[in-house]
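Only one protein chain is missing from this complex, and each of the others stays in its spot.
Should a chain be cited, it is by its letter among A, B, C, D and E, assigned in written order, with residues numbered from 1 in that chain.
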Amino acid sequence: MSEPKLSHLNARGEANMVDVAEKDVTSRTARAEGFVSMQPETLDLLERGEAKKGDVLATARIAGIMAAKRTPDLIPLCHALALSKVSVDFTPNRTPPGLHVTSYVKVHGKTGVEMEALTAVSVACLTVYDMLKAVDKGMSFSGIRLLEKTGGRSGTYVAEGG
Amino acid sequence: MSEPKLSHLNARGEANMVDVAEKDVTSRTARAEGFVSMQPETLDLLERGEAKKGDVLATARIAGIMAAKRTPDLIPLCHALALSKVSVDFTPNRTPPGLHVTSYVKVHGKTGVEMEALTAVSVACLTVYDMLKAVDKGMSFSGIRLLEKTGGRSGTYVAEGG
Amino acid sequence: MSEPKLSHLNARGEANMVDVAEKDVTSRTARAEGFVSMQPETLDLLERGEAKKGDVLATARIAGIMAAKRTPDLIPLCHALALSKVSVDFTPNRTPPGLHVTSYVKVHGKTGVEMEALTAVSVACLTVYDMLKAVDKGMSFSGIRLLEKTGGRSGTYVAEGG
Amino acid sequence: MSEPKLSHLNARGEANMVDVAEKDVTSRTARAEGFVSMQPETLDLLERGEAKKGDVLATARIAGIMAAKRTPDLIPLCHALALSKVSVDFTPNRTPPGLHVTSYVKVHGKTGVEMEALTAVSVACLTVYDMLKAVDKGMSFSGIRLLEKTGGRSGTYVAEGG
Amino acid sequence: MSEPKLSHLNARGEANMVDVAEKDVTSRTARAEGFVSMQPETLDLLERGEAKKGDVLATARIAGIMAAKRTPDLIPLCHALALSKVSVDFTPNRTPPGLHVTSYVKVHGKTGVEMEALTAVSVACLTVYDMLKAVDKGMSFSGIRLLEKTGGRSGTYVAEGG
Partner (left out) sequence: MSEPKLSHLNARGEANMVDVAEKDVTSRTARAEGFVSMQPETLDLLERGEAKKGDVLATARIAGIMAAKRTPDLIPLCHALALSKVSVDFTPNRTPPGLHVTSYVKVHGKTGVEMEALTAVSVACLTVYDMLKAVDKGMSFSGIRLLEKTGGRSGTYVAEGG
């Protein structure tokens, strides 16, 4: 009885970059999300205080976009892709207090961009932490997940509630 | 009345790399953690099946360690540091099903290694997702947070339950 | 009345990598130039002296070419492109004394290579400065600009005097 | 009669990374500047229009800071340094129309940070070009130069008018 | 009488990235090999001892695969390519004692992947050395060479005994 196939491992269970030579070049997209939980006072600072005037979200957005482009440098078995679009967005949330982070990535290529979308969200969350950690070391990230992907042989995937 | 100070923003709210020239060179450490939620069948695969024989966790460990070293390349305002130790560990968990990820980073330097520890955990989680996504696209990451830091002027921080 | 459109900002003025999915894959080229002003004695050294025997220009040429390939790592919203050709050239100039730097970049892709050509010139200038700064810290760069681009929807652009 | 010494070339004129092992660890700083010339309408857009609301300068600032940290990756013979501070600033100018860019870099180390300051300015200029090139391909960079350096054996250097 | 043409040098003998715009996009592959010579006791350790339980080969495999993706960042005149497959394999050898390393790289593109295959082998060898050097500093690498390439205008090449 065969087991589900893990594409990144060969028959001996060793890691390798899977062959995508025969895959079709199609339009592919992915959306991902995550949430940075913080103290209400930290959110105040982000929305009303010193940080509002400043570059916290602009910095995190740039960091997320640049990280998406560097995904194959970070994730060992990811294929390099010439991304055609990357965006990262933020929505402050009052209850619970924190910041909702979403990303959207698009490519015309042979493999999907799920990892690029998840990497953009993760690095944007890390940068928000870095920018605000002087006032709140207890921030945490949760709900980092793929919301949707389209294109490719496996077609469309939509997360529960995604 | 003054507001809490965000070290990465100047008086005009613009991003800049804060001056650490006058900070002491001390021994500093940080521990971080995170959790990859997955289907019980995915955990089975990781523990007993094809993946067990293979390199899933070895690959994620290497990715996390390498990412810690590249933190200042990813997080725009992080200072470069010559890390003296990085480790990443994994503990499978049955209820709820998933993988607990922890990191430990040490440096003898002028700034803390919180971001390095959090980056190691985040990229290890992303790599686990990449290695297993062929069978479970619904995995998500939660509870990514700083567990503890020691050293530096602000001294020791221990997270609730950390 | 509408304003000219900045493609790298969305309707809220936030940075994002513009969608090039629908753009045509065409042959595109760009040429850029710049000038490193220096003392006549520094130019002598470059042309006749110790430096002539050496690797100053070879090093600057290599640095410019490698930088062109890394443009999307440096310029936050640039798309990755598989460049098909990069060259960097130098012409010493007596009046005023200095070094004229030009670059030429070619691609078969969805976006232009203006940034790659300008990045090659800029990093070549920086490397010339680094190689010669022991004798002349007052060198400066001027006239760094796009000379010409061809291909793409906006067609050919030729700079005044370019 | 001996010629001025180029530190990056050996006796055969070959490139090498000069030995700094015996140099003192001292506090060192560098300031650099540059100017992006543009059409008055482009400056209007940057100051009053769509771009004002947005992230043009925030993006260029981040790009300059990150590039300073990556200087030894770009300039072949530069030594790696753990920078203790980097900042990049912008001042719009009406006559002539354009943007004045300055950088400040600080380190406690064995070599100076002139190249880091010049690289920060250069990459900030390149990013401004990238963000605004949709409306003005004729922008050019001039006056990119070292304004001042302090520290190290050669002591303080101040540019004419710097 | 004309000399054999070195594609990476122009008529003045200066380095440049050769123009591949007119080359066909075809399927191309390359295989390379190398050998890490070591003491018999080091090989024992790799096969039977502490190292066996561990991650020596998994780490070297990942390092080789990641290096293949970064070849154009390392080799100055290499073109960037979106690799469709990379694998690295190891076979212990008793006489002489050591580890045989092979790589296989595949692309659908305009240039060959010989350099990517050789880079994967070289960095895998370096990583094996790093992992085992605590017990054997005398290890050396030999026979690093291209075994075979297919595709492209120059067609198939097979090394003697390859």
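Keep in mind that, in the parts below, a contact is a pair of C-beta atoms (placed from the backbone, for glycine too) under 8 Å apart; a residue touches a chain by one contact, two chains touch by 3 or more.
Keep in mind the model is a prediction, meaning the values are calculated, not measured.
Contacts of the undisplayed chain with the visible chains, over the whole complex, involve B, C, D, E. Within the complete assembly, D:Gly109 is the residue of D:Gly34, D:Gly64, D:Gly109 or D:Gly151 that touches the hidden chain. Considering B:Lys23, B:Arg70 or B:Lys137, the position touching the chain not shown turns out to be B:Arg70 (whole complex).
What subunit C contributes to its contact with the hidden chain is residues 55, 58-59, 61-63, 66. Listed for subunit E, the residues touching the missing chain in the whole complex are 3-9, 12-15, 34, 41, 45, 49-56, 58-59, 62-63, 66-67, 70, 74-78, 114-115, 118-119, 122-123, 125-127, 129-135, 137-146, 149, 157, 159-160. Seen across the whole complex, the unshown chain contacts subunit B at 27, 58, 61-62, 65-66, 69-70, 80-89, 106-108.
Everything that follows uses one rule, which is that only the chains that are shown with their structure count from here on.
Least step count on the touch graph, subunit B to subunit C: 2. The chains in contact with subunit C as well as with subunit D are A.
Homomeric contact subunit A/subunit E: same residue numbering on both sides for under half of the interface positions.
With centres set at the average Cα position, the gap from subunit A to subunit C is 32 Å. For subunit B, the set of residues touching two or more other chains reads 14-15, 55, 58-59, 62-63, 66, 76-77.
If each chain is drawn as a node and touching chains are joined, the picture fits none of the line, ring, star or complete shapes.
Touching pairs of chains, sorted by label, consist of A-B, A-C, A-D, A-E, B-D, B-E, C-D, C-E.
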